[in-house]
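Starting off with a structure, shown below.
A single protein chain has been removed from this complex, and every other one stays in its place.
Order of writing sets the chain letters: A, B and C. Residues in each chain are counted from 1.
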Amino acid sequence: MTQDNLLSIRNLKVNFRLESGERFEALKGISFDIPKHRTVALVGESGSGKSVTSMAIMQLLPSNNTEVDPASEILFNGKNLLTLTGSELRAMRGKDVAMIFQEPMSSLNPVFTVGDQIAETLMLHAGLGRSAAKKRVVELLTEVGLPDPAKKAGAYPHQLSGGQQQRVMIAMAIACEPKLLIADEPTTALDVTIQKQILELIAKLQKKHGMSVLFITHDLGVVGEFADDVVVMRHGVIRETGTVKQIFDAPKDAYTKALLNCRPHLDRRPMRLAVIDDFLREGGYVEPAERQRGYLPDDEIILDVQGLGKSFESREGLFGKHVFHAVKDVSFKLARGKTLGIVGESGSGKTTVGLTLVRLHEATAGKALFHGKDILSMSPREFQDYKRRIQIIFQNPYASLNPRFTVGQILTEPMMLHDIGTNQHERLQMARELLERVGLPENAMFKYPHEFSGGQRQRIAIARCLTMKPELLICDESVSALDVSVQAQVLNLLQDLQDEYQLSYLFISHDLAVVKHISDQVMVMNKGEVVEQADADDIYLRPKQDYTRRLLSSIPQGWVNEAIVAA
Amino acid sequence: MSMKRHVAMALVAIGCSPLLHAADMNKVLHAVFNAPETGFDPAKVSDVYSSSITENVFDPLLTYDYLARPAKLVPNTVTAIPQLSADRTTLVFHIKPGIYFAPDPAFKGKKRELTAADYAYTFKRLADPTVGSPSSYLVRGRFVGLDALVAKAKGGKLDYDTPIEGIRALDRYTLQLKLTEPAPGLLYILAMPHLGAVAREVIEAYGTNTNAHPVGTGPYMLADWKPGNHITLVANPNFRKIIFNYTDNSTPEAHRVASEMNGKLMPQVGRVEISVIQEEQPQWLAFRSGQLDISGLPQPAVRNALILDPKNPWRVALKPDMKAKGIQLSRKLDTEITFYSFNMKDPVLGGLGKDKIALRRAIAMSFNNEETIKDIRRNQAVPVQSIIPADVAGHNPGMRAKYPYNPALANALLDKFGYKIGPNGYRTQPNGKPLAVDFITDPSAIGKQWNEYWQKAFDQIKIKVNFRMMLWNEQVKTIRECKYGMAGGAWLADYPDGDNFAMLLYGKNIGDSNNACYQSPRYDALYEASQKLGDSPERNRLFDQMDKVAAGDTPWVYGDTRFRNFLSQRWVRGFVPHPVFNVAWRFVDIQK
Amino acid sequence: MTATVQTAPGMAAPVSKSLWALGWQRLKRNKVGFISLWVVSVYLLIALGGWFNVVGGNWLNEIAVPYAPPSWVGASGADVMPADAYDASGVESSAPIVTLARQEDPIGKELTEAEKDAGRYKVEEVKKRESLPFGADLRGRDVLQKTLKGTSTSIFVGIFGAVLALLIGTTLGAVSGYFGGKIDDLLTWFYSVFTSVPDMLLLLSFAAVSGRGITTIIMVMALTSWTGTYRLVRAEYLKLKSREYVQAASAIGASHSRRMFVHILPNISHLLLVQFSLMTVALIKYEAILSFLGFGVGVRQVSLGSMLAEAPSELVQGYWWQMLAVTIAMSILVTAFSLLVDALRDALDPKVK
Partner (left out) sequence: MSAYIIRRILQMIPTLFGVMLLVFTLFTLVGGDPTYILAGKHLTAEVLANLRAQLGLDKTLPEQFMIFVRQVLTLDFGTSWSTQQPVSDIISTRIGPSLTLTGSMMIVDLLIAIPLAAAVAYFRGGLTDRIVTIACTVAMSISALVYIIAGQYFLAYRMEMFPVRGWGDSLLTNLLVYVPLPLLMGLMVSLGPDIRFYRSFFLEEMNHDYVRTARAKGLSEKTVMLKHVLRNAMIPVVTTVMMSLPFLMIGALVLESFFGIPGMGNEVVMAVNKSDFPVIKAVTIYIALATMLFNLLADLVYKLIDPRVQLK
């Protein structure tokens, strides 16, 4: 390639020795370039090998079980990083190549002030004295837009918010003016509004310092606005490389196409979301018809929540109590066969609403009339019957299934508890049918949860709810932890089930695009209160509140055609 | 033990002599206690270790000759051993003038002389209910008027200022004692350290903490006390001049002591450092490495130190390597007996019926005393053959009251009385009820060893035994209350008179020292008769009869009498174990 | 680029494995751990054998002379006084022998009669051996047999003590962590009271008030060592009760007891297994100290601790074999057990997949 490339990866092969003695091929010989002064986005779903690539560049892969193919090359300014000695490597790290990570909280040392941690880099690589470094730290913190930088330099990581921590990480990374900045999913753990700010900051710094940036993400959406070039990876192989324009406007690879279409869009709402198989199949993908959303006047209201409140008490001072109102005066109605989406940033109280409705939290105020009966004031014994009719699916598919139960046990347990089915045989039969319905093979019955992927587990969780034939399903961030392709599958499944069984959904998510796609009505929450509530399309097209508008504007737009921007 | 010629007076008090050197403060004697002491108020302590200190700090009226065997009483702070009055109830003591208490702040800097009033106070104090003295039995019921005085106190403080007939200081140096009835053992009692003179002002000055402030007229005074760990005694600067002058040359030991010590002042050692070492290994290793000057030979070390004759426990010699280091071995048979008592009130084991006697006899015959002497005592004991051990007035060396080990006969005897072997392999009572012996013991490792031998004994006669382990105080309580089946016991002479042992089976001592809760009209009659007599062949005949009665009724299984082996380092002079004294510190010298 | 699709790794394993099976697989791969497992198994077999008196059942038989040395050690000629050089001091006395004559004896007549039958009970003296494979103790019992039996007792004491402590700790910890609130306050109070009093005092006082023997030792151990398990289990229940799968169980209508014991308990079972092994090891060592302090096993029982309690006095005499046997038996057991615990902890750690 031309010598304009800052970094060239040539035929990089990385294997991991697994504990069982087997080898796992994480990278199967990838090659791509990072040109000087440009931002390259490395996009892929979990297991694609994108993080392994970044760690390989930094030589941070665990030495005891990693094998890098000796023929592999990582050329940085023409030097092969894989052949550097320990001290050369250390001189390079943090100075020429710097890195920021996904979890800023755990990536910062909890017992040193952020100022010290930044100064450490400066003293090491820039040869600054302690006081000079201190001064420079404040400058850097100012540059990354940390409010009150002089004071914040003396703060410990946990005293900063997630966004601020990531700013500190960025300041630490750019402290020595690196030529290459690797950003490994830097915004995944952050709220959508903060995510936008951080992305903008990185873009700004890239321009200002003329760095090259390797931006690693699973979300094609965030790439469009920042990257110059895109590399799409899957299962340790590069599927497609190209400029942003090429990738978004004319993707060649079916997988790239699938990735672009799996994600719900704000501007359209197909009957079903596209899934990867649609693109890999012969014949390609045909855009389905649009789905109409919204409540109708004669919808039967099955859940009527009035003035719901939940507060938590904590001790403060000698005898004092601190009351934290997680949810304040929330009211809404949910109709049969419809979906109410609840959106909000973390801490908005949306999850608390869900948990109080299945009484995993006891509400402190308000009523929730389910078919006219207040389920919040019932005795636990009375509520037992209603548990069958109101079910919940949680966010983390890895935590919501008991790891010591087989799938069969997981599915038959609720039937046994509610006397559904006359005997175990019958229950197993029903469980098998449900497994088939959610798209899992029959032999899954005897497996344990850890043998399934996240998407499969979420299907099992859905099947568990279906065993009781509930009327209302609360989906608490149920698809947030899934890769976009899997997310689409699960969303489609939920939609199908609603169509089939006339289920009502309370769909809680921070992802506005997903909520828009699945909801008939949307309720926006902030700091425990309802900001706005309306039919889905109304909210997105005609937001009434500033907060809603700000939230909507933070959504990554993907590759935006300049023509559209101009119009 | 053969009777030996009595030794002439060993200690002579003389006047001032400037040529003689008093205790050398640089001479330090390192001694050891095997168990923690409790304190040093002679009225409050009764254990051996505490008494070892009070013995050296306080002066009773009488004391013992250091070399005479059997032990012989000699005057201590008095001019002579008094003669009894015609009715054998009045004694008059003349205190030597010029005996002074050790210095103490309570004397406000003045030298304080010992007077007859001090003894009167000391004796009365033992009966004071607020003192709670374990030695009160020594004075209660003995002196005219004392019990009435105690009754008047009603559990409160005794009125010391009211004169009583029984204990009177006639003048500064004359003490008169009046007894309620003749008491043969009284003179021995007056030689016990518990009756060593205390000064009233000292006792009153230290209130409840008299244990830490022993102030007496004896050769030593307390310098430092870390309870349960370390005690330091230093020579009392006010101690009267006593020059060693042993005239006895009858035994090699007496000859040696006389040649080593004669002409020197008592005491020679300026400091005595006593360590409390409860574990045997450290004690032995400490002696071997020279950290102790005089030490008892711990049982487990016997094989290391001694050459034994397995057939004759009397014959031992030091191993050559020890001898080469100049280590000296001194030996004596303790004036003690050990025994296992049956609770004669126990429904299973007790009673004087023939079947019960047979059961007890069978148990006694099944216990292999020889084996335990060989294994546990390491040959350092002889079997008990009489209630009264050797070196005690009234001992009959020809008495053989112990039943020989004979488990076969024991089994046959049990068969005879209908103790049938049941289906579970254990014998039942003649009435068919199950038979199990309740045996109380302590939880120590050595206790467990003994129990193993007892288990073996019971196994041989097919009787079930349950060992009930309890702490010392609980054992005492259970035994006093006669709520047990069998229990071990040992009695170390308070004073070397047969009376001190014969009383152990006297019916009126149940709940006191009669552990067996034994009450036999025959024995009691013999005992009461012996009380009226002094040490005499007449009394010895009574003792023999008592031995036979007890042997017949079998309230005890006889145990053994231990040898005590003392080792002293090459530089220790003048050491010989004494049958009554706990320690010999004041009689020894160190010449390194 | 080609559009071939590979299946995601680990999607469809043919045989399904529970977490226990996975742990077992991992354990088998750990060489040290696996060898330890074998050693511990052998010990457990010995323990079981001892329990049913198959192993070490004859330890009580006095088959050798006291302190017979191990056969592989040259006999150290014990010094015996030569028969000559007779010292007459105090051996015999001239006094006439006095004994209780049969006619003076209350049961004299019966004794004389019984003497005729005594022959039935005569036992033949067996020749005692002069040496044994690992020497003999004071009573001439085989140290090897004794060690086997003692090991058995110690293991049982350790295991039962651990089970009991685990039972107390887990029950209280589960109730405390799961229900929280007032119950938690009460149990935590109980816990802090127990932890504030030094173990040794609790031990001495418990032992002082109850009898001796294996049961007491086990009780005392359990009562003084349940606190660690309590803290662990309570913390786990606090953490797990808010886990989503437990919440899901609540949402599907599982009762409290079902959530506590069917859902949460299996998920801390690996921790309990590790805790159990740790405690067993600790209690085996603890028993030694207890026996040394005099709270040991009963007269007809032997444990490693009770054997060790005999060691100080034996060592002073130069009889080192019993201590050596105990030390070897105990250190191999404890080392293997501890290494096994390490391996188990790694193998069962759910974080390592």
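Just so we're on the same page, contacts are C-beta pairs under 8 Å (C-beta built on N, C-alpha and C of every residue); 3 or more make two chains touch, one makes a residue touch a chain.
If you're wondering where the values come from, they're calculated on a predicted model, not measured in any experiment.
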Omitted chain - touching chains that are shown: A, B, C
Full-complex contact with the absent chain, from B:Glu113, B:Glu165, B:Glu260 or B:Glu474: B:Glu474
Residue touching the undisplayed chain, where the options are B:Gln278, B:Asn424 or B:Ser536: B:Gln278
Omitted-chain contact residue, chosen from A:Phe112, A:Tyr295, A:Phe383 or A:Tyr501: A:Phe112
Chain C residues that touch the omitted chain in the full complex: 32, 189-190, 192-198, 200-202, 204-206, 208-209, 285, 288-289, 292-293, 308, 311-312, 315-316, 323, 326-327, 330-335, 338-339, 342
Contact footprint on chain A, counting only the chain that is left out: 58, 60, 64, 89-95, 98-99, 101, 103, 106-112, 120-121, 124-125, 156, 158-159, 169, 172, 314-315, 317-318
On chain B, residues whose C-beta touches the chain left out of the figure: 36, 38-39, 41, 44, 46-47, 129-130, 132-137, 140, 155, 208-212, 226-230, 275-279, 281-282, 285-286, 288-289, 291, 470-474, 476-477, 480, 494, 511-513
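The definition used in the following text is that only the chains that are shown with their structure count from here on.
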Which two chains share the largest set of C-beta contact pairs: B-C
Computed distance of Cα centres, chain C from chain B, in Å: 42
Chain A and chain B: spacing of chain centres that average the CA atoms, whole Å: 88
Residue numbers of chain A (touch at least two other chains): none
Touching two or more other chains - residue numbers and ranges from chain C: none
Chain C-touching residues of chain A, taken from the complex the two chains share: 19-21, 24, 47, 235, 239-240, 252-255, 280, 355, 358, 360, 384, 387-388, 391-392, 394-396, 399-404, 406, 413-414, 417-418, 441, 446-448, 450-451, 453, 461, 464, 468
Complex contacts: residues of chain C adjacent to chain B: 66, 78-81, 86-87, 89-91, 93-100, 104-107, 110-111, 113-123, 138-139, 207-208, 211-212, 292, 294-296, 298-300, 306, 309-310, 312-318
Touch list for chain C against partner chain A, complex: 1, 3, 5-6, 8-13, 16-19, 22, 25-26, 29, 243-254, 258, 263, 266-267, 269, 350, 352-353
